[in-house]
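To start, the structure itself, in structure tokens.
With one protein chain withheld, the remaining protein chains of the complex are depicted in position.
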Amino acid sequence: MVLKINHISKNFGGISALTDVSFSINEGEIYGLIGPNGAGKTTMFNLITNIFSPSSGEIIFKEDNITGIKPHKITEKGICRTYQNIRLFSQMSALENVMVGGHCRSESGVMRSVFRTRYQRSEEKTLKENAEELLEIVGLIKYKDVLAENLAYGQQRRLEIARALASDPSLLLLDEPAAGMNENETDSLFDLIKQVQARGITVLIIEHDMPLVMKLCDRITVLNFGEKLAEGTPLEIQNNEAVIEAYLGKEEEDDIA
Amino acid sequence: MLLEQLVNGITLGSIYAIVALGFTLVFGVLGIINMAHGEIFMVGAYVGVMTTGVLGWPLWLGFIAAILVTAFLGYLLESLTLRPLRGKKGVSHLAPLISTIGVSIFLENMTHHLFGAGNKPFRTPFAQLSIEIGSVTIYVVQIIIFVISILLMMGLSIWLSKTKAGKALRATAENLETASILGVDTKRTIIMTVVIASAMGGIAGVLVGMAFNSVSPQMGLAIGLKGLAIIILGGMGNVKGAMVGGLILGLAETFLVAYGDSGYRDAIAFIMIIIILLLKPQGIFGSKAAQEGR
Partner (left out) sequence: MLGELLNPYQLQIASFVLINIILAISVYVTLSSGQLSLGSAGFMGIGAYTSALVTIHFEFPIIVGVLVGAVVAGILGILIGIPALRLSGVYLAIATLGLGEVIRVIFVNWESLTNGAVGISNIPQIGREIVFTTRDLGFNATSLGLQNNQFASLSVFLILFVLNIFIIWFIVRQKNSRVGRAFSAIQLDEKAAESMGINVTYYKVLSFAQGAVLAGLAGALFAHVMGYISPSDFAYHRAVEILIFTVFGGSEVIVGSVFGAAFLTLMPEVLRFISEYRYIIYGVLLVILMAVRPQGIIDANILKRLKRSKGGDVHGS
């Protein structure tokens, strides 16, 4: 068990965004979190990374209760994320962005940095090599010196994944990574996530692209109005009455319209 | 004695409140701290001195002159320094702050250059007129200041809540984009806001000249910093907070001078800011949302 969400609820000024949601993710899984807009998916990510604290419930990461510990400590423990609305460091190069991702896996402070000790130089070299390797994996190595803000949309999404991977996570949270991507880009995203899984990293993904989710995920939890509607394999979810009615049904309507 | 101090405190406080209202209107609508507001106030005070003291105009004409000059300054401020920054890509949110600091430096030193550094005395024909109520002496000037301040505040409140232009201003303050979609001419509203805020600064300038019988190029800085302290105390962009905050500061300063150490008078405002910012950054009347994203 990598992550265990235990009866989590979250209220914002009396409005409840999540109500008593529980699920758990096994090591090496690709786990999907789906549901209509406003179902509380991103809120769940924000609770796991403790951008907000939950109103009640707890989050267990590899036997550790991580509820309420500082966001940067959570990254240190091995959870890293991407954002629905891409939050790269726009004025830094692609390479620098990924190197920032390696921050918590390195330790040189002011003095070592200023005096460029041997330790610092070898650490900096490792950081850079790791970053270049990750850029290679996400197919951005040719753009390593380009400012993040000058990359195309799909490239920015991939760069964000590389930056998250640089923190050497055991659990990667992806918030709508395929949003705004065309079919080709989505296909290569699929390969990329599979590659991430092959590196032994567990993935929790929020995604609206249903074919991608069904193809990619081992198990899925469906949220609706902040409550857990169903949990199961893609096949089970596709055949779940409640899900079809609340979510997929609605999508079909959209398709007809 | 206590009553007299109370009157002094309220007089001072109502002037502070008007200055703070100018800050708060601009912040509410534009999300900008107008660092030049104190200097616009100072220009208003000089216009008051020049017209009534040197040219011998009646006081009411001096007021009108001050209002016209500072309103025009407000217009220039908006069109020359604030508008060019609005909506421009890559402009940091600190740019308007720095730009208005530029205006404040310009105005202060221009005044210094034109009129010299020293204090200019400000004679009002009735400066010495006073009323005795029991053992309490109240100067007519104080009553005038108080009445004008109250009228100004009431006028502003009514204007904001009742008139179409006032409602447009509040809508723009709430959300510029939504207001614009709803058909509010936001460009005009913004100009109007800065102009009105500046004119109020000008009125306060003349009032201070009356209250203290002198003006100097540096007076804008001192009162501007206090105005900032007040809007932080009362909550940024909050009209009621500016009024109450002004009175609190005026009273606190007066009583410190009367019963404590006058040397620290000018520090009260800042000690207040620092404490407020640390304990309740959104101000006494501010809502939590106001501080997000600023």
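Letters A and B name the chains as they come in the text, with residue numbers starting at 1 for each one.
The rule we apply is simple: a residue touches a chain if its C-beta (ideal position, glycine included) is under 8 Å from a C-beta of that chain, and two chains touch if they have at least 3 such contacts.
Being a predicted model, the structure only gives us computed values, none of them experimental.
Across A:E96, A:E176 or A:D209, the single residue that touches the chain missing here is A:E96.
By the touch definition given at the top, subunit A reaches the unshown chain through residues 49, 51, 70-72, 75-76, 80-81, 83, 87-92, 96, 99-101, 103-106, 108-110, 113-116, 120, 123-124, 127, 163-164, 167. Interface residues of subunit B with the unshown chain, by the touch rule above, are 33, 80-81, 84-85, 90-99, 101-110, 113, 221, 225, 228-229, 232, 261, 263-264, 266-267, 269-271, 273-274, 277-278, 281, 291, 294.
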